[in-house]
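Let me give you the structure first, and then I'll get to my questions.
Heads up, one of the protein chains got dropped from this complex, but the rest are sitting where they should.
We call the chains A, B and C, going by the order they appear; numbering starts again at 1 in every chain.
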Amino acid sequence: MVVRFGLLGAGRIGKVHAQAVSGNPGARLVAVADAVAPAAEALAADYGAEVRTVEAIAEAPDVDAVVICTPTDTHAELIEAFARKGKAVFCEKPVDLDVARVRACLKVVEETGARLMVGFNRRFDPHFRAVRAAVDEGRVGKVEMVNITSRDPGAPPLDYVRRSGGIFRDMTIHDLDMARWLLGEEPVAVAAFGSVLTDPEIGRAGDFDSVNVLLETAGGRQAVISNSRRATYGYDQRIEVLGSGGMVAAENQREVSIEVATGAGFLRPPLLDFFMNRYTAAYAAEIASFVAALREGTPLAPSGQDGLAALVLAEAAVRSVTEGRRVEVSEIG
Amino acid sequence: MVVRFGLLGAGRIGKVHAQAVSGNPGARLVAVADAVAPAAEALAADYGAEVRTVEAIAEAPDVDAVVICTPTDTHAELIEAFARKGKAVFCEKPVDLDVARVRACLKVVEETGARLMVGFNRRFDPHFRAVRAAVDEGRVGKVEMVNITSRDPGAPPLDYVRRSGGIFRDMTIHDLDMARWLLGEEPVAVAAFGSVLTDPEIGRAGDFDSVNVLLETAGGRQAVISNSRRATYGYDQRIEVLGSGGMVAAENQREVSIEVATGAGFLRPPLLDFFMNRYTAAYAAEIASFVAALREGTPLAPSGQDGLAALVLAEAAVRSVTEGRRVEVSEIG
Amino acid sequence: MVVRFGLLGAGRIGKVHAQAVSGNPGARLVAVADAVAPAAEALAADYGAEVRTVEAIAEAPDVDAVVICTPTDTHAELIEAFARKGKAVFCEKPVDLDVARVRACLKVVEETGARLMVGFNRRFDPHFRAVRAAVDEGRVGKVEMVNITSRDPGAPPLDYVRRSGGIFRDMTIHDLDMARWLLGEEPVAVAAFGSVLTDPEIGRAGDFDSVNVLLETAGGRQAVISNSRRATYGYDQRIEVLGSGGMVAAENQREVSIEVATGAGFLRPPLLDFFMNRYTAAYAAEIASFVAALREGTPLAPSGQDGLAALVLAEAAVRSVTEGRRVEVSEIG
Partner (left out) sequence: MVVRFGLLGAGRIGKVHAQAVSGNPGARLVAVADAVAPAAEALAADYGAEVRTVEAIAEAPDVDAVVICTPTDTHAELIEAFARKGKAVFCEKPVDLDVARVRACLKVVEETGARLMVGFNRRFDPHFRAVRAAVDEGRVGKVEMVNITSRDPGAPPLDYVRRSGGIFRDMTIHDLDMARWLLGEEPVAVAAFGSVLTDPEIGRAGDFDSVNVLLETAGGRQAVISNSRRATYGYDQRIEVLGSGGMVAAENQREVSIEVATGAGFLRPPLLDFFMNRYTAAYAAEIASFVAALREGTPLAPSGQDGLAALVLAEAAVRSVTEGRRVEVSEIG
């Protein structure tokens, strides 16, 4: 059985998923929808798919699953609509910026028995998977601390910042999901600090560009997330897990592994500086995992509940900064 | 002028300083005092010094400066006593575990005009100095974040734990000093999480073995300190400074730089696993700095005020864990 | 214009090139030929191509270019046949194991005006290309020495060894090409040592498994190639170029960039251990270069002459071992 896909949203991330679907021997891209007709047409042409409306895709008997890459504020509604039509849904993070709205959406998913996977692509990065595998194999003993350094090469446009829900819900949320994925226990408390250091406009937009977050589980395991919107040296994506028996760490990635030695020193190139380059393999593996789970009837992960849990942690981080205190996760709505 | 030293305390750290003094061409070890006579005698014999009482050293015209390596609860009193005798004082951290006591002691130092340096050895580590130099030279732009990973190879004996003042005052204090030294602005707020993960006895002793601390300056710069009492792979001592223009990082240190490649992978040796080995060069440079400042009449650093400031931050961290909130540094005291 | 390909040989390396052709938007795989019918059929089915005979492909008006992946002893004849039919030819190295035969073949290529590219895939590895780019940009000054370490994970089957032409013509030839590509001057002299250390059967087959080769150009530039058929830690492929102004080096490649730290030390995974994994990107870039040159009418490189030059150096290395002396390249027939 080949999984037949409809793609909702033909923008930057839509293209990434279209390529991942098309490159997967168990999947086929059938239809593309986008409010901007030329974008949909171009993408459909590239992969031999048809342009259709969202409604037509929802009704289409030749579409088994959809990939939702539309603007965030449409995610929950689309998930519900396609869940009700019995389509499997892969939705880019987040389900919604509002915890209550996510909960309502997941209730529909549950009631319809629909299959939903949320796009936390980093879980599929081969380096981070190797970290997780090392943990699962017991190579570092019992997990004690997870240290995540996650810095963007540069801040997104202010327009994006204003619609993003803030750095915790937009950027940190990926790291919160990674922390949950690696801690082996659910975080129960959050503390966070936030500053505006790279661009005062970000502050005027009500957001931060530099944040640090502490997480603690019921068993006392801790995670530290260090975020900045600006790293001049590239897309800084490092993860360490300390356990009772040792530590496992994933290094940063470069396009090429060379070093030039001169009187000035030994110079390696800067890091890959764009999330799509950095996570090319992860995006392909993510869709592959979705496709394989649909074909084999196995559970989808990360699930809608994973999406909710990360959002709740982001919400707790926001509240921690606002109220200047440790926030229990159970306090969040 | 050669600076003539008296050494108070002939224990483990006393030996380190005795060697540093003796190896310094501008210094001479004249006298050693220790409550345990054989310890004093052995150390004195090793370096051609005399055994004397603390009181005799205080009165000795042939002693210009003392190094205080006695138990912590004697530090403040000894500093005051030697300050009053006009001796220059190098005191191992901390001045005292109690902020009020430190303030009182520093008042005496100020009134007597005595010269006091506090032993934050890490400021003299050549790798960390190179980090600081890179920052000072503007190579990473304006400082935004300091990330410190600092893990001991193993927990100290429980007896030590009980007398230590707790992990924040005993271990984290070094990192708090480093954070102050590298942030370029004073921290104004602290948040911390603490857990017991390596040994429940540490919890029963009222302490933690795994802590993470966030610091924030008035200008919004942040620091993250990640501590554990146990790193099976050695003494993990890393520092990173992120600035507007880049990042500078100091790597961990090994005894030898080899790598063995087999079918199992590429294996480098574990880290240096003892603070004295890791910081051998730092201890020598620390004493050299003390001696040079005395000979040239330049300011001593880190000063008593630096010792106080780090202790205040440690105190704030304790309070943050206890009260589950962000603590303003101005509250301490 | 899309370049329409016929593929000759559906074995291991044939599959690699079929994938590279199919993944290239400027190319299409039209036909596959292989003496083993099921192999041809399976490969043709995978990429929507037809199975045809070699003769049919040679005559086919819908085939612009061929990729020759058949056994080595058929290469020269096939090149000549397709050159005469006006097809562009990409031929896996080597053109032939015999220098005279290669010369004769290249004469046909020249007379027919055919376009020929030889498969030295390493020139297209992104890391090695970055090394070459650094050299071309003058970042290391004038080239003085090229140091190549090139070790296979394990010896090929003895059957292969016997037909391979020996390690210099089979394995070292890649490094000889890299040395020529990086030295910036033609080697004029060769010295080599050869031993049998990994398997005495290799010696009985008249071959070596461990060789070192020195090259010298007219201007005195030197290259060192160090080969072994066995590196237990993976496929060891390193290149360094020393120049008057510095050095540039390409590191080895791993599947994942993690490190596990324990009391035993810091362990990174072994290297990629198969040439197809190690050079996946290189094979794709190689075909892309062939396709682009055909479409744009630009020169093909590496050319047949490059294939010849590397073989001449291999021949000189064989003679150097046999005769125990430095061999001038001009001596080779």
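As a convention for this text, contacts are C-beta pairs under 8 Å (C-beta built on N, C-alpha and C of every residue); 3 or more make two chains touch, one makes a residue touch a chain.
All values reported here derive from a predicted model rather than from experimental measurement.
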Which of C:Q222, C:Q253 or C:S289 sits in contact with the chain that's absent?
C:Q222
Specify the residue from the set C:R12, C:K107, C:R204 or C:R325 that touches the hidden chain.
C:R325
Pick out which of B:E50, B:D98, B:E186 or B:E259 touches the chain that's been left out of the picture.
B:E259
Residues on chain B facing the left-out chain by the touch rule are 126-127, 129-131, 134, 139-140, 245-253, 255-263, 269
Residues from chain C at the interface with the omitted partner, ascending
141, 144-145, 147, 149, 151, 189, 191-193, 195-198, 210, 212, 214, 216, 220-222, 224, 226, 228, 230-233, 236, 242, 244-247, 324-326
In chain A, positions touching the absent partner:
231-234, 261-270
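Rule of thumb we're sticking to: only the chains that are shown with their structure count from here on.
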Chain nearest the global centroid, as defined over all protein CA atoms shown:
A
Based on CA centres, what chain would you say lies at the far end from chain C?
B
Just the number, please: Cα centre separation of chain B and chain C in whole Å.
58
Can you list every residue of chain C that touches 2 or more other chains, as numbers and ranges?
261-263, 269
